[in-house]
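First up is the structure itself, then whatever we jot down about it.
Every protein chain of the complex appears in place save one, which is left out.
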Amino acid sequence: MLSVRVAEQDFSADVENSALLECTEGVGALANFIGVVRQSGQANPLKEMWLEHYPGMTEHTLQNLLERAAGRWPVLAARVHHRVGALQPGEQIVYVGVAAAHRQAAFDACSFIMDFLKTEAPFWKKEIFADGLEQWVAARDNDRKALGKWAK
Amino acid sequence: MLSVRVAEQDFSADVENSALLECTEGVGALANFIGVVRQSGQANPLKEMWLEHYPGMTEHTLQNLLERAAGRWPVLAARVHHRVGALQPGEQIVYVGVAAAHRQAAFDACSFIMDFLKTEAPFWKKEIFADGLEQWVAARDNDRKALGKWAK
Amino acid sequence: MSDSLITIRFFASLREQLGRPAMELASEHLPDSATVAELIAVIVERIGPQADALNGADVQCAVNQQIVSHAESIRAGDEVAFFPPVTGG
Partner (left out) sequence: MSDSLITIRFFASLREQLGRPAMELASEHLPDSATVAELIAVIVERIGPQADALNGADVQCAVNQQIVSHAESIRAGDEVAFFPPVTGG
């Protein structure tokens, strides 16, 4: 029960979580991650976030990621919904949900998926500011470093 | 923005997450944990889970837990909703939500809160099986051991 | 008047074993600065042998909603609670 969706449309964590529970017995724990477009209180606030992706490769990369997580922890079901297109500050960007019998596997698999999504899945963010400035978001060094904790 | 609710009523992760986002600037990451009454496929399946608690002490313990998490990580907001009373297999038991600027703090604080909730918050579960057998759930050794990872 | 009472609460399996959710005890029935362990002895005297369950190795005690050891002393007006290890979440 591994499911990936890349779309402009928003998602509901409740709906995603229900889907995680639907066809799977033995679920005792759900871990979710939701990424949000940060509102900034700066002089030049963010007006919009633009999310570009590589159709096809994105879905394959995410599916592969879920499979790697399910191979490493006793995952009963996992889902990713990642949005693309124009997003407003405060809007949801990504949902990652993992169902497992116990919480540690759910937390670890969810965190693992997010860490690799951040460094492997072909999405790119552009920030459009109130004054018209447009700027591609730079990759964060911390995102590369975060992978270290998953080295076996 | 730390909020605790103990109630018979169910919760919606979407509603809780919206509340986390409402009064807080700078949120980029939400981590959620949702505990669920496990459905078992055994010969004598679970009919109902009964959740008892110590009113007053429960709320204080959970509030204290959120404060400890917020003192340790850069938490922007955190909420717990824990249900009590009769729950059916597959129903939600507990929601823990943490909002932070970045994902690692959100994941860590959420996992920390769950680990201590499991060992400190005065809730007790009783399982009522299809054949009428009633049985208090025994504390899990693994829940005590899980605290080790938070020793500084 | 009610300040001289000690309220004692039992939860979960202990509530069932002792056959009651709570009891009250006038503080004059306890020695001065009685400990939790001494309180348990008085409860067993009152309720009978089923209250021996309170001496279980994993029984937890809270005084005024704070977890304490059995060496803690009890004062008039205190709320004392006994319960098994918690299993929420």
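For reference, chains read A, B and C in written order, and residue numbers begin at 1 within each chain.
The rule we apply is simple: a contact is a pair of C-beta atoms (placed from the backbone, for glycine too) under 8 Å apart; a residue touches a chain by one contact, two chains touch by 3 or more.
Please read these numbers as outputs of a predicted model, since none were measured by experiment.
A.B. asks: If the full complex is used, which shown chains touch the chain that is missing here?
C.D. replies: Listed by label, the shown chains it touches are A.
A.B. asks: Touching the left-out chain: which of A:A43, A:A138 or A:A151?
C.D. replies: A:A138
A.B. asks: Which of these, A:F11, A:W73 or A:F123, touches the one chain of the complex that we don't see?
C.D. replies: Going through A:F11, A:W73 or A:F123 one by one, A:F123 is the residue touching the chain not shown.
A.B. asks: Residue-wise, where is chain A in contact with the chain that is not depicted?
C.D. replies: Listed in rising order, the touching residues are 35, 51-54, 56-57, 60, 82, 93-94, 114, 117-126, 136-140.
Definition applied: only the chains that are shown with their structure count from here on.
A.B. asks: So how far apart, in whole Å, are chain A and chain C when each is placed at the average of its C-alpha atoms?
C.D. replies: Here chain A and chain C have centroids separated by 49 Å.
A.B. asks: Would you mind pulling out the distance in Å between where the CA atoms of chain B average out and where those of chain C do?
C.D. replies: That pair's centroid distance is 27 Å.
A.B. asks: Averaged over CA atoms, how far is the centre of chain A from the centre of chain B? Could you give it in whole Å?
C.D. replies: 22
A.B. asks: Please output the residue numbers of chain A that touch at least 2 other chains, ranges allowed.
C.D. replies: Within chain A, residues 103 contact more than one other chain.
A.B. asks: Using the touch rule from the top of the page, what residues of chain C touch 2 or more other chains?
C.D. replies: If we look for residues of chain C contacting two or more partner chains, we find 89.
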